[in-house]
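So the structure is just underneath, and the comments pick up after that.
Selected chains only, in their assembly positions.
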Amino acid sequence: MSDDSEVFQALRSVSTATITTILLKKGLRNVWMRGVAPLKPGQPRQVGRAFTLRFIPAREDLATPAAWSSPVSTRAAVEAMPPGCIVVVDAMGNTDAGIFGDILCERIARRGVLALVTDGAIRDLDGVNASSLPVWARGVAAPPSIAGLTFVGWDTPVACGGVAIFPNDLIVADNDGAVVIPDALIPDVLAEAQDQEDLEAWIVGEVEKGVALPGLYPPSAETLARYKKDKESRAL
Amino acid sequence: MSDDSEVFQALRSVSTATITTILLKKGLRNVWMRGVAPLKPGQPRQVGRAFTLRFIPAREDLATPAAWSSPVSTRAAVEAMPPGCIVVVDAMGNTDAGIFGDILCERIARRGVLALVTDGAIRDLDGVNASSLPVWARGVAAPPSIAGLTFVGWDTPVACGGVAIFPNDLIVADNDGAVVIPDALIPDVLAEAQDQEDLEAWIVGEVEKGVALPGLYPPSAETLARYKKDKESRAL
């Protein structure tokens, strides 16, 4: 996990916007979970490994309050969540039922989970906001999950917001939403991310000085040379 | 109406999340109006009887400014609204035209209406926010209702957010949205609601102490016994 903690540390200063740009250069266009937004504005960026949960549609013979105490229940899934993970819940985009309310969110936070990411809705908005769990979701709905969904398990590949998520994929979530970084591409992201962030910050500064875009963004060879010189001089 | 005022009083402390759970146990899964959200965060919970209005699509020969002074107009409907009701407007989910603006919302508030609930949009957002009428809606749109809708009457069964609403059905709206309680089920809701809220609050407390979910939520017989004991001791 020591590797991971360094990776996490490095990625905490990299925006999801920058990550999607780097992954696109590697040929990955489908890594951002559609419609999955921070529940509260200004939540700090979260970085962690995915722990997945999966729902399918409700069938009245299966999705009953009794299901809550079955061995394949969301309650059992919660107790299986490892500390430091980001929980990713495939609710099939259903925003007519809340997958979790205040009690489960509070317990998930207690287990040391960093964040909840879902393409469904949460319920008990006031209670969830009172818990310390940062949530990225598609909405808020009063009905319980069993009004529209049946829980079928955890730790399997899932779809979330139109993106494939596998257990242990790396997840980053901030104010622009939530993205996945496949394991094999983490080194690429790390290698380019900090440079990209530094360069873009410098470009913003140039724009603020009134420099026009052509040649500046994307940077020409001359601009890059100027950037490197500035960077070196500031590093002194 | 004395019955009602006690019912209203009791329900004002019951969340729509709890109400949907109780109704689902009675076999009702379709009571929460989809996409109908509070216009302002933190509006207090509202409880009242439904007064219904109904729109159908605009037809250019019917949906004209002249329609505003016809006897079957939204203006006439407003003057028919009884004090203490919750107005439920079937706009067929149309979010491209605002059903009411500042003038009508202000007048609706003056008539003693508790809240406006619609699966359409409102317009004149600044003016509506300045009025004292709490609104649950699907959005905000500049165009007048006649740009997309024709008003056809009030006090009839309607659809709102995919839910059937009959005149005088009981409506509860809070930060999780708006739900209907059919008359025949009000006693069931009242009987279980307060207990459920108390139990859930106690469970949240247990979770905050670090208790795991299995056996706690949903509560085992042992947990329920512990809850009752706690409740009694606190009641002393």
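Observations on the model:
Labels A and B are assigned to the chains in the order they are written; within every chain, residues are numbered from 1.
Everything below uses one rule, namely that a contact is a pair of C-beta atoms (placed from the backbone, for glycine too) under 8 Å apart; a residue touches a chain by one contact, two chains touch by 3 or more.
None of the values given here were measured: they were computed from a predicted structure.
Shown are 2 identical chains; the number of copies across the whole complex in this structure file is 6.
Basically, only the chains that are shown with their structure count from here on.
In whole angstrom, the spacing between the mean C-alpha positions of subunit A and subunit B is 32.
Within the complex, the subunit B residues that touch subunit A are 15-17, 19-21, 24-25, 29, 31-32, 34-35, 37, 175-177, 179, 200, 203-204, 207-208, 210, 212-214, 217-218. Every residue of subunit A that touches subunit B in the complex is listed here, in rising order: 58, 60, 65, 68-69, 75-76, 78-79, 95-96, 98, 101-104, 106-107, 110, 123-127, 140-144, 146-148.
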